[in-house]
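Would you mind keeping the following structure in view while I ask a few things?
Excluded from the complex is one protein chain; the other protein chains are retained at their positions.
Each chain carries a letter (A, B and C) given by its place in the written order, and its residues are counted from 1.
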Amino acid sequence: MSHNTFGHLFRVTTFGESHGKALGCVVDGCPPMIPLEEADIQGFLDKRRPGQSRFTTQRQEPDAVKILSGVFIDEASGKQVTTGTPIALMIENVDQRSKDYSDIKDKFRPGHADFTYEAKYGIRDYRGGGRSSARETAARVAAGAIARKVVAGVCVRGALVQVGPHKIDRSRWDWDEVDRNPFFCPDPVAAQEWEKYLDGIRKAGSSIGAVIEIVAENVPAGWGAPIYAKLDSEIAGALMTINAVKGVEIGAGFASAELTGEENADELRMGNDGKPLFLSNNAGGILGGISTGQPVVARFAVKPTSSILTPRRTIDRAGHEADILTKGRHDPCVGIRAVPVGEAMVACVLADQFMRHRGQVG
Amino acid sequence: MSHNTFGHLFRVTTFGESHGKALGCVVDGCPPMIPLEEADIQGFLDKRRPGQSRFTTQRQEPDAVKILSGVFIDEASGKQVTTGTPIALMIENVDQRSKDYSDIKDKFRPGHADFTYEAKYGIRDYRGGGRSSARETAARVAAGAIARKVVAGVCVRGALVQVGPHKIDRSRWDWDEVDRNPFFCPDPVAAQEWEKYLDGIRKAGSSIGAVIEIVAENVPAGWGAPIYAKLDSEIAGALMTINAVKGVEIGAGFASAELTGEENADELRMGNDGKPLFLSNNAGGILGGISTGQPVVARFAVKPTSSILTPRRTIDRAGHEADILTKGRHDPCVGIRAVPVGEAMVACVLADQFMRHRGQVG
Amino acid sequence: MSHNTFGHLFRVTTFGESHGKALGCVVDGCPPMIPLEEADIQGFLDKRRPGQSRFTTQRQEPDAVKILSGVFIDEASGKQVTTGTPIALMIENVDQRSKDYSDIKDKFRPGHADFTYEAKYGIRDYRGGGRSSARETAARVAAGAIARKVVAGVCVRGALVQVGPHKIDRSRWDWDEVDRNPFFCPDPVAAQEWEKYLDGIRKAGSSIGAVIEIVAENVPAGWGAPIYAKLDSEIAGALMTINAVKGVEIGAGFASAELTGEENADELRMGNDGKPLFLSNNAGGILGGISTGQPVVARFAVKPTSSILTPRRTIDRAGHEADILTKGRHDPCVGIRAVPVGEAMVACVLADQFMRHRGQVG
Partner (left out) sequence: MSHNTFGHLFRVTTFGESHGKALGCVVDGCPPMIPLEEADIQGFLDKRRPGQSRFTTQRQEPDAVKILSGVFIDEASGKQVTTGTPIALMIENVDQRSKDYSDIKDKFRPGHADFTYEAKYGIRDYRGGGRSSARETAARVAAGAIARKVVAGVCVRGALVQVGPHKIDRSRWDWDEVDRNPFFCPDPVAAQEWEKYLDGIRKAGSSIGAVIEIVAENVPAGWGAPIYAKLDSEIAGALMTINAVKGVEIGAGFASAELTGEENADELRMGNDGKPLFLSNNAGGILGGISTGQPVVARFAVKPTSSILTPRRTIDRAGHEADILTKGRHDPCVGIRAVPVGEAMVACVLADQFMRHRGQVG
């Protein structure tokens, strides 16, 4: 991973600021002959799009994606397909209200990247957080839609499993439920509780953290690589690049610190289909950095957005002490919209690892 | 990160198997004129070296490092210094008892990388885990010793903060204590408790997980990069490449999921030294992927080693079901020796980010 | 270099096809606080722009560049400057006459990439050569305009030194002359001769090859790197990525095969300015892959464009034999417009090597 690019063979380079002309990405290295329409991407963007419920920012962005390059009509099928050349995707910004940010241009919002961008570069586009805005993640979701097609047999899904102190009951996990509530919550009972809880947070002008779980099913055994290209390392690194993420775990994760070797070991038997069958999945589908054939399971923690209505102490660019409260339009729980972003990042890592595996092993 | 190399400007490529002739690494891109003797590296290797207490594997490896290239005598100072060319480091393997592994060469040990290496490559060096052995981490520790010299003003230290269910009391944290017990434990009371607890684990032929905390002090504000080269992403990815690691977190980490925006925000004032002062460090020293100037704080969870004396169910290469118990010489808590490895990985990431920052911003 | 990206710290990723919606690039890693307007880039694009004389293709493309991201107004200076984040540049295609290409969509034009793209990907955007069109080089020229600002003290200039069998007389070399004729020719006498010669080529519907020389002055001693990142290797690799380039040489180049050690050695004395002075420059400003402080001199040979009016024998996608002649609008000497492209590539390599040098050595 290198600044604004990630991936080795399936490579994604993103660009754009929250309130600039446009944002987007270049997806390089995509295999040819994959059917691809803007509509294939738009569906995933719509899941991430703001303003869809009262629990996310009220900014109104259509997030309409344009494919600028890398596709052509295949005469045989009549379908638009990838050509193997770079696929440039662009999303124009529409609903910038830059004046909302004018009074914070000289102050560093606690918990935001204002201070660090300034410390690094000596300048920052303060409008809407500029490059550090979660708006950049739209480009990832778009790239992820293509990645999914590269590993078409794999199913990558995500769900919100914790909001503040409120966790789901995993015995009620229902993937269909995820699309029925505004939280990507797989537990219908928790979804109802969260609604009340988040209304309280929202009305108080506060915000709250969350935990997201991403599951990738039908990943064949053998993807990944030893040592510095471990599948779990690349997933962890990729999820940690998402705005506000402060922790990542695979399989049993931090809980494995409390397990004995006997408890932790995922025993093996032969399955009825003649394939190896693991009797548990503490490994989260990855051993030695390489996929086992079980579902790949990753979780990540998202901190509460730092844009809140309660004044906080800070300093300004001149070093004077000040108080700040962030008006603008913000997500009371930024973790909600992180679900499709996490899916996209895992899909991109898998597409890249699949291609690298194929490159080395055939 | 790409297979067996990590870093961009400060690049480390490791090689070697547990029971092969030698293991080592090539450190490429190191700045010139840095004093470097084998003894500078050996001290860190000795911290990681096996067989130093009854709580780590009894394999006896001197882990003596040889510098094969990349250094020369500076006439002015009379010291051996780096020349800017690749520094190759080699550690010969001495105490291989490969016969210990002969009865597991056809069986997949649950929780180990046996199955996945076989699934990926169709072959594996089963002796001592081959390339997937934690012995590879000696090369990282050696590279980390050089990295520390590249960022000489930064202090990178680690400690074991949890063994199984037993956490330290953070109010008793004493860095000096870390070197006084065989666990790198900063809490003298916990160290005593762990001794009894781990004796029980060891005598039972069992194993247990752990959590390690790494703290890097005096990192200037401004290191790191937006988006896909975030400092936290690279630290997370790097720590997740260490054997048996299942989770990584930065600052408040997973706990931030339960925080409100008010609680999480690290407020800012001006310090007495005229520098910005953060009033808390939930961010773990990183905002927007860029260092804040506060201590960088990362934690990682290590699962229990899967080499235990209790038989576990498994299959063999031919697909037959079998039971397996792993004799050999193993760590009852592999998390202990992960402390110097975690330090080394963080040091390497910081050295690389420092050089990249200097490259872009000057 | 990796598919559609080049550079390490100063990284350029290009996208787009000849007849697609748009082409462009993302320049990642650019230092912050560099003044940058679209006009700064447009001037260089205008040098490469088609349709400016009868000796280049008559396609009418304004090649108007838009900066989509990565810049912001610096309050102190009131100027628009780079922010250190990715700079996306877009050039919309305007004058596509795709019907010109309809009768070649199933035939492979000899000397073109038609056959190889088809062999690799199973599909190609045949309109105007698609991704293999020299139109892609507009994006490089745009990136090069930014690179020049990164190494502002360095002067990168290019000239056409040979067209077909007609070479310039180097004793008449005058940089000012380069802008006075449509060939970027530094020799006014040769320029006049070429005009007649190329009129003949053009009227015959033929084409001819050329040699371009790029000179970079004021490159400090010490840029570049040993072995696989040699400055000459990166320049050679970069120039060889330009469409139709078949050879690259540095300094004395191929002529050095005929030199003795005595003739080839660039002797050293102290200059009047107290700096080392080389008495000749057979090395082309590079020794051991590292700049000497002398002008960096590279030359590259461009083959004649393969789009000619004389029918050539070929096959079609179905394997049937056929004849083909290429109508459309083409350059009789594609080497002419390669001059600004060669300058841009050398500028980009130098910017990247400067930043990497600063990263390693400070």
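By our rule, contacts are C-beta pairs under 8 Å (C-beta built on N, C-alpha and C of every residue); 3 or more make two chains touch, one makes a residue touch a chain.
Please read these numbers as outputs of a predicted model, since none were measured by experiment.
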Option from B:33, B:155 or B:309 whose C-beta touches the chain left out: B:33
Option from C:10, C:72 or C:117 whose C-beta touches the chain left out: C:117
Residues from chain A at the interface with the omitted partner, ascending: 8-9, 29-32, 84-85, 226, 355-356, 358-362
Residue numbers in chain C that touch the chain omitted from display: 1-6, 8, 14, 108, 110-113, 115-117, 119-121, 131-132, 136, 162-165, 201, 206-211, 221-230, 232-234, 236-238, 240-241, 245-270, 274, 276, 279, 282-284, 286-293, 301-308, 310, 312-315, 319-321, 335, 357, 361
Residues from chain B at the interface with the omitted partner, ascending: 2-5, 8, 11, 13-17, 20-24, 26, 28-29, 32-33, 66, 68-70, 72, 74, 81, 83-88, 90, 120-125, 130-131
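In the analysis below, only the chains that are shown with their structure count from here on.
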Averaged-CA centre spacing for the pair chain C and chain B, given as whole angstrom: 45
Centre distance in Å when chain A and chain C are each reduced to the mean of their C-alpha atoms: 38
Separation of chain A from chain B, taking each centre as the mean of its C-alpha atoms, in whole Å: 27
Residues of chain C touching at least two other chains: 8, 29, 32, 84-85
